[in-house]
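A quick write-up on the structure given underneath.
Note that one protein chain is taken out, while the other chains of the complex remain in position.
Up next, subunit A:
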Amino acid sequence: MNRDRRQLVLMLAPYLAGLALLVLLPATATMTMAFTHTDLIATSEFIGLDNFAELARDPAVHAAVGNSLSYLAYSVPLRLVLAVGLALLLHRRTRGAGTARAAVLLPGAVPELAYGLMWLWLLNPLQGPVNQLLLLGGENGRTMFGTLPPQWLTDPEDARAGIVLMSLFTIGETFVIVLTARLALPPEAYEIAELEGARAGQVLRRVTLPLLAPVLAVLVLRDTVASLQASFIPALVVTNGGPPPYATTYLSLVIYQEAFEYLRYGYAAAVAALTLILTVMAVLIQWRLLRRWAYHGLAGMGTHRLWG
């Protein structure tokens, strides 16, 4: 082993130790637990694939897989579009841009539980500000669009939409990354487009988005992984998995309920394993789709300095 490698290993060691102790070890324990019956009262016993067989028949898990995937399908793209839109809107140093940036960041700074409780009030069908707002300009208890106001806490569709809606305000981190990436793009790229007489739409499509592509690809992957867990707190606090039977029961909530409400740790571990498999599959599929798109931008970004 040469000097550089030894130094590399030494520098990585603290992180690797933490990773092993805090992530890999519990993960292995969980995966092992998935093949056992564990309730922390009786001694745990090995039951083979029984947990997985039950999981395949469990209507709560079926609903949770569907709900989690639908949450992912709506939340991830909407969050990204919103964050990119705001970042491109606010990257210039104009009056109020600083305040607006802070406003985008702020919801992410609210503790998750408080955020959930706040939305419980916001989404209240009668007194909640969201519905009060929607009712403005409407007549006879209908919204301004002439529809009945959404029943966020009692209608299954509306409840799921409510959970997605909640996720759209905690985009601070994504926003900051896109903002920074946009600010790092060479002004000459925009001047080339300006000299050719490109319109705003063309600049967005042919310059900004391709140059940001590598960053956006990473953000999509990251948000996908996070989204399978992010639905947990809102579902617990705001809707508690309901309206019944399982309208907002997500995989993360099933794991929590099985483990900490029903003390079925083995079964919860099996659901966790299923979540892991789904996450890996989602990431692999996306990576295959994004790879070509992101690669050249990435390679190009890497040479910006050489380019100068």
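Keep in mind that, in the parts below, a contact is a pair of C-beta atoms (placed from the backbone, for glycine too) under 8 Å apart; a residue touches a chain by one contact, two chains touch by 3 or more; residues count from 1.
Following the convention adopted for this analysis, contacts and distances are computed from a predicted model.
Trainee: Quick one: find the hidden chain's UniProt protein name among "ABC transmembrane type-1 domain-containing protein", "sn-glycerol-3-phosphate import ATP-binding protein UgpC", "Sulfur-oxidizing protein SoxZ" or "Formylglycine-generating enzyme required for sulfatase activity".
Mentor: Answer from the record: the omitted chain is "sn-glycerol-3-phosphate import ATP-binding protein UgpC".
Trainee: With respect to the chain omitted from the figure, which of A:Ala100, A:Ala161, A:Val176 or A:Val207 is a touching residue?
Mentor: A:Val207
Trainee: Residue-wise, where is subunit A in contact with the chain that is not depicted?
Mentor: 186, 188-189, 191-198, 202, 206-207, 210-211, 213, 296-297, 299-304, 306-308
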